[in-house]
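Yeah, one chain of the complex is gone here, protein chain that is, but the others are all in their spots.
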Amino acid sequence: MSGTNLGVSGIFFALAAWFFLAPATDPYPSSKPVRAITPEDISTAPRRVRMTEPPGIGEGAFRLSCQECHKLFPSDRDVRVRLSQHEDIHLNHGLNSWCFNCHSLEDRNKLVLEKDEEIGFDRVEELCAKCHGTVYRDWERGMHGRTNGYWDTSAGEAERLVCTQCHDPHSPAYSSYEPLPGPNTLRMGEPLQDGHDERKRNPLMQWRGQSGQESGHEPTQADHESTLAPHSEDEE
Amino acid sequence: MTEDTKPEFAEVTHERSFSRRGFLRNGLSVVGAMTACVGALSPLRELDGDDIPSVEKFLQRHYKEMNGTEMASALERIRREVKKRWDIDPVVRDVRAKDGVEFVYALNLSRCIGCRKCVHACVEENNQSRSPEIQYIRVLEMPRGTTDIEKGNHHYDRPTVPDDDHFYMPIQCHQCADAPCVKVCPVEATWTEKDGITVIDYDWCIGCRYCEAACPYWARRFNYTKPEIPAADINPEMSYLSNRPREKGVMEKCTFCLHRTREGKMPACLEVCPTGARKFGNVLDPDSEVSQILKNKRVFVLKEEVGTLPRFFYYFDERYPRTEGGLDGEGETK
Partner (left out) sequence: MKEYLRFLKRCFRLSFIGDRRYIAWMTFLSIVALLGLNAYAKQLVFGLATTGLTDQVSWGLYIANFTFLVGMAAAAVMLVIPVYIYRNKELHDLVIFGELLAVASIIMCLMFVVVDMGRVDRMHHMLLRFNFPISMLTWDVIVLNVYLVLNLHICGYLIYCAYMHRTPSKMFYIPFVFMAILWAVSIHTVTAFLYVGLGGRPFWNSAIIAPRFLASAFAAGPAFLILTMVALDRFTAYIVPEKAFLTLRNIVTVAMTINMFLLGCEVFTEFYTDSAHSASARYLFLGLNGYHGLVPWIWSAIAMNAVALTILYLPMTRRRGFMSVACVLLIVGIWIEKGMGLIVPAFIPTPLGEMVEYSPTLNETLVSLGIWAFGLLVYTIFIRITVPVLSGRLAVDRLYLRDAVADLPWSAARLSETKENEGSAS
């Protein structure tokens, strides 16, 4: 019996030694952020600066507003091409292909509403409302556009952003962003593949054939470019 | 009547064990076993002070039961812990719900471009663990033609978003009016406050993860290990129920940034959203943005059939988000 006794106690002491000597370090992997998120990544600033007066050239005492130059030469009502002085402006505003739909012919410091009523650059939302009435209606109630600051206006200011603080009036389509890093959990699954299961189960995909193709429309160069091009105000 | 008299059957060898001497001989194995027991527990020497609760913390009562003094000392304790761990001076408050306020969140799916700024703004605001990385908001890249969230892609990684064939659906805690997580918690560590937010008392949660299993939107997160946050990334504006740093072994989730929203501010995810897809406010105020949205837009909720009555509404305006042009195949100029 003592033999068994010694054997058993030997095993236990050996086990105890192993427990004490084994390192109790953390061998378990943990997820680490893919990249550091900079303050610019999550900046709350509006995308564009709001203009309350026409952009001029020059500064201080030498500032010239738009009309200062434009009063010197007549405007051609029919012009629909970009002039040499404004090469940075690309007009890509859908059906709105005429500068003077928005800008006043007589006074370049002003914008025009219907019936040639002139308004300043500080009321630009009314200009947009001229054609985008439904969007303006939504914007007025806060259903469109950004509202930052306070939801409780009794506690602080609600900062309502105006149209041009998000949309470039000459190319208003919202440009793309580079997405920030995705989920990074302890264990990750692979991204969902657009395989059979997927297509069978998505009712719309049944009728659209290959994913990425519109129904009744061959994929064109423009379609490919729209997904791959970096964000910039490119022409077609 | 004692048991240490000499045994009668001498040839039975294990008789020795019945005498006291025999028992002591057995004792060697017992001592060995006890040493092994202590050895087995030796990893506990690595437990640091944070893991072993102080007496004050151990005896701390549930949030709903604490009076002013107890809450003040709890907040002071949290301040001390944060100071000790990260050497910063936080402002820890207990921000309570206001009367006449019920929060609703609305999200315009025609505007969300899937940039994930909301995800990371939330991480920054709410002192979430960076390693392992916990994110309350999960943005799904949904194929067109479906609103079934099980078809979303979580791990999209395109050079630019939005992609023309998808729309984007961020999902976070919906603060349900009939929350399954609140129903199942055995210790009432999570409950719905009067302004609608479902909150967690991090000092009361026992970490059973029943709520995580119950949530139909996968909105709750668990701290499987000690959360790591770099000191430079700590947000020092903290509140007891929302963004104070959590510990290992407790649940956490989106709280609609109650430390901000209960004071009238917008939540962090909304502040950073570049397209204004997110809308937040008091639904009891008929002029608020969210009231207008609920009245005028075609809102819907996710997994409506489960009956959770979420406070998070999604809606589309006219089409899916896109970057260029008009309707398919038309409208390009010059």
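Think of it as A and B in the order they're written, each chain with its own count starting at 1.
By our rule, a residue touches a chain if its C-beta (ideal position, glycine included) is under 8 Å from a C-beta of that chain, and two chains touch if they have at least 3 such contacts.
Model, not experiment: these values are computed from the prediction.
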Per the whole complex, from B:W86, B:F167 or B:F222 the residue touching the absent chain is B:F222
Considering the complete complex, identify which of B:I149, B:A177, B:L284 or B:V301 is in touch with the unshown chain. B:I149
Taking the full complex into account, find the residue in B:A72, B:I88 or B:A213 that is in contact with the omitted chain. B:A213
Tell me where the left-out chain touches chain B, residue by residue. 1, 3, 7, 9, 11-12, 14-15, 17-18, 23, 26, 30, 33, 36-37, 39-44, 46-47, 51-53, 58, 61-62, 132, 138, 140, 148-152, 154, 171, 180, 183-189, 204-210, 212-218, 220-226, 248-250, 303, 306-308
Counting contacts across the full complex, list the positions on chain A that touch the omitted chain. 4, 8, 11-12, 15, 19, 24, 26, 28, 30, 185-190, 192-193, 195, 197-198, 201
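As a working rule, only the chains that are shown with their structure count from here on.
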Where on chain A does chain B make contact in their complex? 1-2, 5-6, 8-13, 15-20, 24, 28, 30-33, 37, 41-44, 47, 91-95, 97, 138, 141-156, 161, 166, 173-186, 188-192, 194, 198, 201-205, 208, 211-212, 214, 217, 222-223, 226-231, 235-236
Mind listing the chain B positions that touch chain A in their complex? 13-14, 16-17, 22, 25-26, 28-29, 31-33, 35-36, 38-40, 42-43, 45-46, 108, 113-117, 119-121, 123-124, 130-133, 135, 138-139, 143-146, 148, 151-165, 224-225, 228, 261, 263-266, 270-276, 279-282, 288-289, 292-293, 296-297, 317, 321-326, 328-329, 331-334
